[in-house]
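The complex is shown incomplete by one protein chain, all other protein chains being positioned as in the whole.
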Amino acid sequence: MDYSYEQTISDLVQANHILSHEGVLDAFGHVSARDPENRDHFLLSRSRSPLFVEAEDIISHDFDGNPLAGPEIRPYAERILHAQIYQARPDVMAICHNHALPLLPFTTSAIELKPICHSGCLFYEGVPVYDDYDVSDGMLIINKREGERIARAIGSKRALLLRGHGAVVVGSNLKEVVMGSIYLALNAHIQYQAIQLGQPKYLSYEEGRAATEKMLSDLVLDRAWEYWQRRTALKHSPK
Amino acid sequence: MDYSYEQTISDLVQANHILSHEGVLDAFGHVSARDPENRDHFLLSRSRSPLFVEAEDIISHDFDGNPLAGPEIRPYAERILHAQIYQARPDVMAICHNHALPLLPFTTSAIELKPICHSGCLFYEGVPVYDDYDVSDGMLIINKREGERIARAIGSKRALLLRGHGAVVVGSNLKEVVMGSIYLALNAHIQYQAIQLGQPKYLSYEEGRAATEKMLSDLVLDRAWEYWQRRTALKHSPK
Amino acid sequence: MDYSYEQTISDLVQANHILSHEGVLDAFGHVSARDPENRDHFLLSRSRSPLFVEAEDIISHDFDGNPLAGPEIRPYAERILHAQIYQARPDVMAICHNHALPLLPFTTSAIELKPICHSGCLFYEGVPVYDDYDVSDGMLIINKREGERIARAIGSKRALLLRGHGAVVVGSNLKEVVMGSIYLALNAHIQYQAIQLGQPKYLSYEEGRAATEKMLSDLVLDRAWEYWQRRTALKHSPK
Partner (left out) sequence: MDYSYEQTISDLVQANHILSHEGVLDAFGHVSARDPENRDHFLLSRSRSPLFVEAEDIISHDFDGNPLAGPEIRPYAERILHAQIYQARPDVMAICHNHALPLLPFTTSAIELKPICHSGCLFYEGVPVYDDYDVSDGMLIINKREGERIARAIGSKRALLLRGHGAVVVGSNLKEVVMGSIYLALNAHIQYQAIQLGQPKYLSYEEGRAATEKMLSDLVLDRAWEYWQRRTALKHSPK
């Protein structure tokens, strides 16, 4: 699937609103897309809560994290995280960094987050945990070296947890990243309860792989996207 | 109670909306009814999120799962699950397949889901767990043999859990299936907490049986249906 | 405080709506008030979900549970529970029977529900658990002898849990019963989590007693009632 620049901007605005209304993003967190017309740039809002992001807020950034806009634009502090992953992973076309609540306990624990239900299948290759902060930066990913470490930590995986902070979810298009972000949190919610019940049975690697194939079909992605989009429209009436 | 075709379509649209607003169905999952005018057919929406299903989306399917409509209609992937159960269970007039969150931990655990509160009484004969997947199908029920195994696994029971995936709830009419689907999830929510508190006392078989008799009276079913219907109307204003 | 018949009807309609919107009542459960003009009668809606109860639904009942209205009125099945408590407890002016979710785990457990936070203070004299059902009645309180046992079980207390079913909350006026019903569930929610954390410190008897005195002052009751009333008005726009 090829997306035009206009389609990407429009989807990115939608992704900001959907992820806010589904409880993945709140005052903080952000979602970006690689620029379809210049693979060395990525598109990300200026610094504002995703719930309010509109097309005119989105600006192109280069791989040093510099916003390609006038100096009066204030960018997100953690944009280097996006920059370093786009640079390291040519397959990645979209990224979400979020602090969804069900994920947070897993970021602080030795218990591995892994697929326990069908919706969590996308993460069958594992979700590493990053815990290698420059302490002086207050657990934020704001310098280039920390960004490089993040990119190394996610490796070829689809998601990374950041200890005591949140998660990064990547994918080959925006719909996949929106689904992955919502379903990573959902899987964490279920896994937490399953662990309390005791001795849960997880998806096997092969179950996860096969389920992922179905999940990323256009049919499934489009149905889920339409669902989240319409739920968002029901809630998101501007005043 | 006999239902006309028109009444069944209308109730089925309502059931789709109610189960969405009560958190039983989301982007996925589906609810069907046996065709009252042709017991070898069943009525099910084309592939779309239940929140948006309208009368014109509902099409008849045969017991091979074939939609009896033009080829441009895209049916649900898991329709064979409905087909095989209607074929095996002449008493079943309606079916819901869902992924309600409170159920999921129980699908992954050796702990049996059973009635812990009055609302869960319908399931006093037990809720078996299916864990016999064709792994290559990604835990979806999309081939006839898997559909047959599902029908065998539910046997004469009112519900079946699918490991790491969700549940199937059946009944002798749509209102019963809507109630069963909502209350199976509610019972799971309560049972989870009761287990954390420790040594819960479950309903006895006879308590469950007697309570079910009351629960399935027209008075109770109609009161609950009216309640869910009006709550849905409050939330479901189309834009 | 003396209430007129008109004020009682108006407060009772409000109580139905408030308790529905605060998640204490759902399709089922009911709230009643003693008739201020005839202490041997009590006021209770005909059989419908509390969310929809209006003044014209409310009818007087005698202590045998008979509705004093035409035969076309269908009363609640469990009205005998109210009748028997009003008869046994001259101090009781209002009663709520509900199935609030946070209470249910405690109804099935040997762990006693008791005040863990200020809001739960009203229950410092303890909350007994009823588990003496006529099994054939499906755990419903629908015969006079079971009603008598319920009245004996609550004794002089402010609340009673019914195993696997719900609770009864009584008080000396409707506002007190609305507060008690909301705060019994809230206390259960907090107590559940406090037990998971481990070795919670409960309110002492004397703390509970002193806090109850403050809680039942007109100032506090009126502030809480106004709050719930206005929240309800925000949500309860009829279509």
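Every chain is named by a letter (A, B and C) in the order it is written, and numbering of its residues begins at 1.
In this section, a residue touches a chain if its C-beta (ideal position, glycine included) is under 8 Å from a C-beta of that chain, and two chains touch if they have at least 3 such contacts.
Nothing here was measured: the structure is a model prediction, and the numbers come from that model.
Q: When the whole complex is taken into account, which chains on show are touched by the absent chain?
A: Contacts of the omitted chain with visible chains: A, C.
Q: Of A:Phe42, A:Tyr86, A:Phe106 or A:Tyr183, which one is in contact with the hidden chain?
A: Checking each option in A:Phe42, A:Tyr86, A:Phe106 or A:Tyr183, the one touching the absent chain turns out to be A:Phe106.
Q: Return the single residue from A:Tyr86, A:Phe123, A:Tyr192 or A:Tyr227 that touches the missing chain.
A: A:Tyr192
Q: Which one touches the absent chain: C:Pro36, C:Pro128 or C:Pro200?
A: Of the listed residues, the one touching the omitted chain is C:Pro200.
Q: Would you write out the residues of chain A that touch the absent chain, in ascending order?
A: The list for chain A reads 26-28, 47-49, 51-52, 74, 77, 99, 101, 104-111, 131, 133, 135-140, 163-166, 192, 195-196, 237, 239.
Q: On chain C, where is the contact patch with the chain that was removed from view?
A: Per the touch rule, chain C residues meeting the hidden chain are 115-119, 121, 186, 189-190, 193-194, 196-204, 206-207, 210-215, 219, 223-224, 226-228, 230-231, 233-234.
Simple rule for what comes next: only the chains that are shown with their structure count from here on.
Q: Determine the set of chains touching chain A that also touch chain B.
A: Intersection of chain A and chain B contact lists gives nothing.
Q: Compute the distance, rounded to whole Å, between the mean C-alpha positions of chain B and chain C.
A: 32
Q: Starting from the mean Cα coordinates of chain A and chain C, work out the distance between those two points in Å.
A: About 46 Å, centre to centre.
Q: Please output the residue numbers of chain C that touch at least 2 other chains, ranges allowed.
A: In chain C, no residue touches at least two other chains, as defined above.
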